[in-house]
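Left out: one protein chain. Kept in place: all the others.
We call the chains A and B, going by the order they appear; numbering starts again at 1 in every chain.
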Amino acid sequence: MTTTRSRSKQSTDGPVPPKPARRPRGWGRATPYLLIVPAVLLELLIHIVPMLVGIWMSFVQLTQFFIANWSQAPYAGLGNYRVALNFSGPLGQSLLHSFEITAAYTVIVVGLAWVFGMSAALVLQRSFRGRGILRTLFLVPYALPIYAGIMTWSFMYQRDNGLLNHVLHDDLHLTDGTTFWLVGNNAFIAMTVAALWRSWPFAFLMLMAGMQNISEEVYDAASVDGAGIWKQIRFITLPSLRPVNGVLVLMLFLWTFNDFNTPFVLFGQTPPPSADLVSIHIYDNSFVNWNFGFGSAMSVLLLLFLLVCTGVYLLLLNRRSRRA
Amino acid sequence: MKLRLIPAALTVLAVSATAACGSGGSSSSGSGSASSGSGSASASAAAGRGSGATLTYWASNQAATIQDDQKVLGTEMAKFKKQTGINVNVQVIGWPDLLNKILGATTSGQGPDVLNIGNTWAASLQATGAFMPFDAAALQAIGGKDKFVQTAFKTGGAPGKDPTSVPLYGLVYGLYYNKKMFADAGLKPPTTWEQLQTDAKKLTDPSKGTYGMAMEGGSYTESVHFAFIFGQQHGADPFNAQGKPQFTTPGMVAGVKQYVDLMSNKVVNPSSVQYKNGPEAPGDFAKGKAAMLMSQNNADNTLQADGMKSDAYGVVPIPAMTGNKDIASFVAGINISIFKNTKNKAAALKLVKFMTSPAEQAILDKPFTALPVVKNGTVNYTTNKAEAAAFADILATKAVPLPLIPAESAYETNVGNAVNQLLAQAATGNKVSDSDIKAALQAAQDKMASAG
Partner (left out) sequence: MREPLSFRIFRTVVVVVLGLFVAIPLYVMLSSSVKPLGEVQGAFTWWPKHPTLQPFIDIWSTVPLARYFMNSLIVCVSATVLSVIVAIFAGYAISRYRFFGRRVFTGAVLSTQMFPGILFLLPLFLIFVNIDKFLGFTLLYQTRVGLIITYLTFSLPFSIWMLAGYFDGIPRDLDEAARVDGTTAIGALLRVVLPAARPGVIAVAVYSFMTSWGELLFAAQMTNSSTKTLSIGLQNYSTQINVYWNQVMAASLVVSVPIVIAFLLLQRYLVAGLTAGAVK
């Protein structure tokens, strides 16, 4: 199918980093394009075009009066954005509140997920009895379908028949056993803990994989030099994991900030204000209130925010790694 | 090295985003073809001649399970086919899906021929323009508007416009009470709200886990319904004549307070603020954990499924405070609509006529625990004569429609959720003052205003 003839082998090509070196001639030039065509088409259909449509929607008044005839929806200019960003107005205020909640949620979940994942990975890096079982156990929350895990938490948080109130009241005698966990301000704690339970194993998995890349010899050399465990962790393990951390924190950040599942399973379509994450806030405003133009404007703002955060993050990361 | 790809990604994204901004205006004209589809559909609708056609009918879930609905309607549709030669493909759709499905059909212009809707959505859905208006000719074709109970017929759409739905099953709220618990306490069913409050207090005993009133405190629809009913008792309308929200009038605030006070006065199990699926409050009532329940008449289904016999409870109208208007419910229920894009308008009208005929109403009301929406129908789903009489009376004399405006669904979500938050505040032991209520309602009103 291709007429490409291989050029002289580049014997210097190490496994990493690869230099995509082939410069095919004639029909062979088409090969890479043919290879990516399916991916490009799918990305266009599912991600790119819908995103562009979403951006278009944010500039029109797509309310219930126009959904049957949405191509005729009147142009709203920046109207939807103005409403969303008017933080003294009620809708802007609630969006800002939702952003703040989401930011707090993200910082706590990502931070603790990393700490938990790192601790577990450090402990399990060394062999001891029960290591295999623990490793398996720790991965289970990540393997469970999200809704199955969160539903279990939802059951544990029930006021009358849940585990949490039972433990706090009957076993530990700390409360009167009538605390609401899914209502009011406690809802935030409840949601955060459930999300943490679900996300930290991913950090654990990634960090564990990262640690396997560190060669034994480095550790051996260090221990010959008399470095103890803590020194080795500090001077070998942690620095070697820097690239993994870069990717891991970014992924956790994006997933957590966009989290829809946790509040949706715990609270349904309308979570209490203390747990009103931005994804579900937008969902609520579009699908429950039927104001898709406004919903889209808020989604675009969310995207821009994530874009800026990611950009700044990568900038800082690159600068730091260059200095290091 | 992988990370270096991401800045490239960001650039791409930023570029495509700005490109999209530029093309924003043009894509709206470019997709004009979407509307031409509906044009051809309505052209062929005229060609439809009824018999021999196949209709798609989206029915709502009225019986205990979807399978039960399917069975009941299957039998009736066979009868319909015998009479008219029209095939009907019935799809029973659960409540959580129904509005979404309708939304999808509305957006795409591809939907069923005939469908059920919750009647409180009537005006909101009418505003989308996706449903066929019942003009004089269409009403004639289904047997004339005079065959319907007038309070129910009024829910078909905004006043002054041709309705886009006609009533199918009637529902109203009533106050269910546990006969034995009332008798044991030496009480009679209350006729004023003040009595209801003292009775509820007497019947509450948290140490035994029994409370005076059951409540679906996490359900925003229940909350907005009671905010409306009690507001009406205080003479307050949520919208003025121009359709603008006026949620903070003293009557509205008093109405919400009347409902929230049940929780503040601790005659409701605080846990019920987590109830939002529908069956929990009737469940508490059926199990004797609550002595009273304010619910629509189809609660009978749930109560009996939970093992409560129909002679164990009685029903009276929800009472008003002394001196207030005697309004006990709004006109709830299910309406039936024809999708504008149907290719079988004549057949669809025949189906609507069939479903709303007195004979079918008498048959369908039974399994679906509904009140008849046609005149001279009798309540036949229960053998409890007093209950039947009470509900018939409430529908005929003590019920008003919810606001028939396009913003109705937004009103339900905004006010309903505001009231839910107030209930949560009360349940967690915090006092709810009038100014708290007013502030919550003000916020709901501001949201509606700036969203409009």
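As a working rule, a residue touches a chain if its C-beta (ideal position, glycine included) is under 8 Å from a C-beta of that chain, and two chains touch if they have at least 3 such contacts.
Predicted model, so just to flag it, every value in this text is computed and none were measured.
Participant: Please provide the labels of all shown chains that the missing chain touches.
Facilitator: A, B
Participant: Looking at the full complex, which residue from A:Leu78, A:Ala104, A:Leu174 or A:Ile229 touches the chain that isn't shown here?
Facilitator: Candidates A:Leu78, A:Ala104, A:Leu174 or A:Ile229; residue touching the omitted chain: A:Ile229.
Participant: Considering the whole complex, which of A:Val140, A:Leu174 or A:Leu238 touches the chain not shown?
Facilitator: A:Val140
Participant: Could you list which residues of chain A touch the chain missing from the display?
Facilitator: 1-2, 4, 6, 9-10, 13, 15-24, 28-29, 31-33, 35-36, 38-40, 42-43, 45-54, 57, 70, 116, 119-120, 123, 126, 128, 130, 134, 136-149, 151-153, 155-156, 158, 160-163, 165-166, 170, 197, 200-201, 205-206, 208-210, 212-213, 223, 228-230, 243-244, 247, 251, 254, 258, 260-261, 264-265, 278-279, 282-283, 286-287, 292, 295-296, 299-300, 302-303, 306-307, 310
Participant: Name, in rising order, the residues on chain B that touch the hidden chain in the full complex.
Facilitator: Touch set of chain B with respect to the missing chain: 2, 5-13, 16, 34, 37, 64, 66, 91, 93-97, 100-101, 104, 107-110, 277-280, 283, 302, 305-306.
Keep in mind that, in the parts below, only the chains that are shown with their structure count from here on.
Participant: If you average the CA atoms of chain A and of chain B, how many Å lie between those two points?
Facilitator: About 38 Å separates the centre of chain A from that of chain B.
Participant: Within their complex, state which residues of chain B touch chain A.
Facilitator: By the definition above, chain B touches chain A via 1-4, 6-7, 10, 13-14, 16-17, 20-21, 23-25, 27-28, 31-32, 34-35, 38, 100, 103, 106-107, 109, 124, 127-130, 218, 220, 270-271, 273-274, 276, 406, 409-410, 413-414, 417, 420-421, 424-425, 427-428, 443, 446-447, 450-451.
Participant: Please output the residues of chain A touching chain B within their complex, sorted ascending.
Facilitator: My answer: residues 17, 48, 51-53, 55-56, 59-60, 64-65, 67-73, 75, 83, 86, 89-91, 94, 158-160, 178, 180, 182-184, 243, 246-247, 250, 268, 270, 272-273, 284, 287-291, 294, 303-304, 307, 310-311, 314, 317-318.
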